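Heads up, the thing below is written out as structure tokens.
For this view, one protein chain was removed and the others were kept in their places.
Here the chain labels run A and B in written order, and each chain numbers its own residues starting at 1.
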Amino acid sequence: MHNQSHQLTCPTQGPGLYEITDRAVTFVRDVGVLNGVLTVYCRHTSASLVIQENADPDVQRDLQAFFKRLVPDGDPLFCHTAEGPDDMPAHVKSALTATSLTIPIVEGAPTLGTWQGIYLFEHRQAPHKRQIILQVTGT
Amino acid sequence: MHNQSHQLTCPTQGPGLYEITDRAVTFVRDVGVLNGVLTVYCRHTSASLVIQENADPDVQRDLQAFFKRLVPDGDPLFCHTAEGPDDMPAHVKSALTATSLTIPIVEGAPTLGTWQGIYLFEHRQAPHKRQIILQVTGT
Partner (left out) sequence: MHNQSHQLTCPTQGPGLYEITDRAVTFVRDVGVLNGVLTVYCRHTSASLVIQENADPDVQRDLQAFFKRLVPDGDPLFCHTAEGPDDMPAHVKSALTATSLTIPIVEGAPTLGTWQGIYLFEHRQAPHKRQIILQVTGT
């Protein structure tokens, strides 16, 4: 039974999707698990995780545009504004997407579909160093 | 320690919720795990997973109606339109719901609440054959 974790650091330069698929797949291969589960976990509440199409970059652009319109920066609804007009919207966007993902591992690789990539979804304007935990359990 | 996976194929005929609870519960029973975790994973970015009420079919109808209004087909906000007016909205709806679910197993069954069903949430108009991975880890 393997049971191993690894912390990734993902530097960000403003809102957008930052792909971490390769690093996750490499970690699974390096641990040497054939069958089991990969957990991806984001240690933040103003950035989150999504699995999205990895082919047309317009998908990432459109996804951001949708969330920006749905949860606009500087919305007067929000009281929590001390950390800037993009802070509370970032918390909401995180709640609407995912903080954790769990992906089965079969024959030594995560069972991602052909068009699936794993992304950190950064919601803040300022550069950040985001921490993501990869955890593998299996045999 | 059991550690086993199985791929389901779920044919869809347009947008809606397609229940997979029975197949998931049967898989857990067949593997023979008493305590552990069931992971349900959707290998697509234009269909997703939800756990919803399994009693009144109006809940499924209303859930679809809400997502259709929130993310309308053909929204001029979107650039990614080559695959049809329902494609980018499908990606957004997937990001707003779940690609993976993890359900504890106790006494040989997933710990679903009385009113909980596991559903594939299809977002595309055209018929598809969706692939879902079930993975069980436990003793």
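As a convention for this text, a contact is a pair of C-beta atoms (placed from the backbone, for glycine too) under 8 Å apart; a residue touches a chain by one contact, two chains touch by 3 or more.
It should be emphasised that the depicted structure is a prediction, and the values quoted were computed from it without experimental measurement.
K.L.:
Which residue among B:12, B:97 or B:135 touches the omitted chain?
P.N.:
B:97
K.L.:
Have a look at A:12, A:111 or A:137 and name the one touching the chain we're not showing.
P.N.:
The one listed residue touching the chain not shown is A:137.
K.L.:
Identify the residues of subunit B touching the omitted chain, counting contacts across the whole complex.
P.N.:
Counting over the whole complex, subunit B touches the hidden chain at residues 1, 35-37, 50-53, 56, 58-59, 61-63, 65-66, 69-70, 96-98, 101-104, 106, 111-113, 115-116, 137-139.
K.L.:
I need the residue numbers on subunit A that touch the omitted chain, in ascending order.
P.N.:
On the side of subunit A, residues 1, 3-5, 37, 39, 41, 43-46, 70-71, 77-80, 82, 88, 91-92, 94-96, 98-102, 131, 133-135, 137 touch the unshown chain.
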